[in-house]
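All protein chains but one are shown at their positions in the complex.
As written, the chains take the letters A, B and C, and residue 1 is the first residue of each chain.
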Amino acid sequence: MRLSVQQDSFDLGHEANAFAAGITGAGAVVTFTGVVRDNGGKLAAMEIEHYPGMTEKAISGIMDQAMARWSLADALVIHRYGRLVANDPIMMVATAARHRADAFAAAEFLMDYLKSRAPFWKKEIGADGSEWVAARDEDEAALTRW
Amino acid sequence: MRLSVQQDSFDLGHEANAFAAGITGAGAVVTFTGVVRDNGGKLAAMEIEHYPGMTEKAISGIMDQAMARWSLADALVIHRYGRLVANDPIMMVATAARHRADAFAAAEFLMDYLKSRAPFWKKEIGADGSEWVAARDEDEAALTRW
Amino acid sequence: MIDVMYFAWVRERIGLPRERIETDAATVADLIDELKAREPRYEMAFADLKSLRVALDQELSSFDAPLAGVREVAFFPPMTGG
Partner (left out) sequence: MIDVMYFAWVRERIGLPRERIETDAATVADLIDELKAREPRYEMAFADLKSLRVALDQELSSFDAPLAGVREVAFFPPMTGG
């Protein structure tokens, strides 16, 4: 199990390969990667603020829950903060399990909790000003299924 | 949209990066990779037989359905046939969408249909003989949710 | 004349991957009855239809489907891809 909260970028392919190489006995590997959308060219940059200390604590707690709830061989979460531009990777989740249903469910669970329970806040910076990204009702609603 | 039915191995990281680099405007990228399990060291090799022609036709049909049903920016399926050994990648699915729910749903849909509707048959070769992998009832049942 | 193909353990039991067959069978079920009457290895391969699937011209189909116009019939166990 690995968690990294980092300012630096990361390489999806490199991380996916390293994660897959580390697991044994698990036939199913799922990855989710979030990428900065350019909003049709209107986005100049994205600033991600976080709450150092609580971020690691909250995500570790979410990962422990996922490991306990599904038969996971391993799990990985990488989440960036700081200034990002369009097409930068924002974050990544990876899960490995014997059966695909577990790997998919755990990855979706981790994503749903990261969206609404990990202390990150995104601000979109455009040519004509900047704006904090509003939380989506459906992200909060997504938690009720777990 | 890309489909490859191939004997050669592939590199998860390379494919994931190439897929992610090709999409624009999509914030969510999901990959699923199936890996040959070693069954606690009992597996010597896995032979995957397929039905050339029908394989491509069936998978293309499944991918068209996924593209039509969800708002996907792109989709990728790679599936191998021939002789594989433990820890070899068997197949891979990737989906990209604006929102994560679409990317996850489409990837699970593609996997469920690949499992039970694409003409592949796996044979496990062990030290004490070989055996065709039996279809699992839950794989067939998984199709009813779509 | 029709191309008949066998995959996985169906191929192994029958002992060949494909053959061309001269038949007047109206449906897949009729063709299966013809094949079973030929030799024990066919009878063995087609003993349990519940464990078999059929594709007509590379589309999954059913045992009561008509064969008129069909060029390629394939028999195989449930798929185990992914």
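Throughout what follows, contacts are C-beta pairs under 8 Å (C-beta built on N, C-alpha and C of every residue); 3 or more make two chains touch, one makes a residue touch a chain.
Worth saying up front: this structure is predicted, and the values here are computed from it rather than measured.
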For the full complex, contacts between the hidden chain and the displayed ones involve A
Checked against the full complex, the residue among A:H14, A:K42 or A:K57 that touches the missing chain is A:K57
In the full complex, which residues of chain A touch the absent chain?
34, 48-51, 53-54, 57-58, 79, 90-91, 111, 114-123, 132-135, 139-140
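The working rule: only the chains that are shown with their structure count from here on.
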Graph separation of chain A and chain C (steps between touching chains):
2
Mean-CA-position distance for chain C and chain B (Å):
26
At least two other chains touched by the same residue of chain C: list those residues.
82
Could you list the positions in chain A whose residues touch two or more of the other chains?
100
